[in-house]
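What follows is a single structure, written as structure tokens, with notes after it.
One chain of protein is taken out of this complex; the other chains stay put.
And now, chain A:
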């Protein structure tokens, strides 16, 4: 493919047009900036062992051995998928990987 070279004049025109289209705020100062972080996004704090629990150790047990069998079983099946044999997102059983 032939290499294109854009001229300075073309860039000026494009940038000038873009500025008028974007109708920029005059300056950043006009933006009201008041940021109040809670502390973090939900679930990003330090002690998070689940609803109704404390860090004292009442979380539901979730680290038992490495044998598991699960299949993707969320909303993927609700999507139309013309290329999929089933017409929807697929579920496939799978074996333990470890």
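Definition applied: a contact is a pair of C-beta atoms (placed from the backbone, for glycine too) under 8 Å apart; a residue touches a chain by one contact, two chains touch by 3 or more; residues count from 1.
Everything that follows uses one rule, which is that contacts and distances are computed from a predicted model.
The subunit not displayed here is recorded in UniProt as "Glutamate synthase [NADPH] large chain", chosen from "Glutamate synthase [NADPH] large chain", "ABC transporter ATP-binding protein", "hydrogenase (acceptor)" or "Phenylacetate-CoA oxygenase subunit PaaC". Within the entire complex, the positions of chain A that touch the omitted partner chain are 1, 3-12, 14-19, 21-28, 31, 33-35, 40-50, 55, 57, 59-66, 68, 70-76, 78-83, 89-92, 94-95, 97-98.
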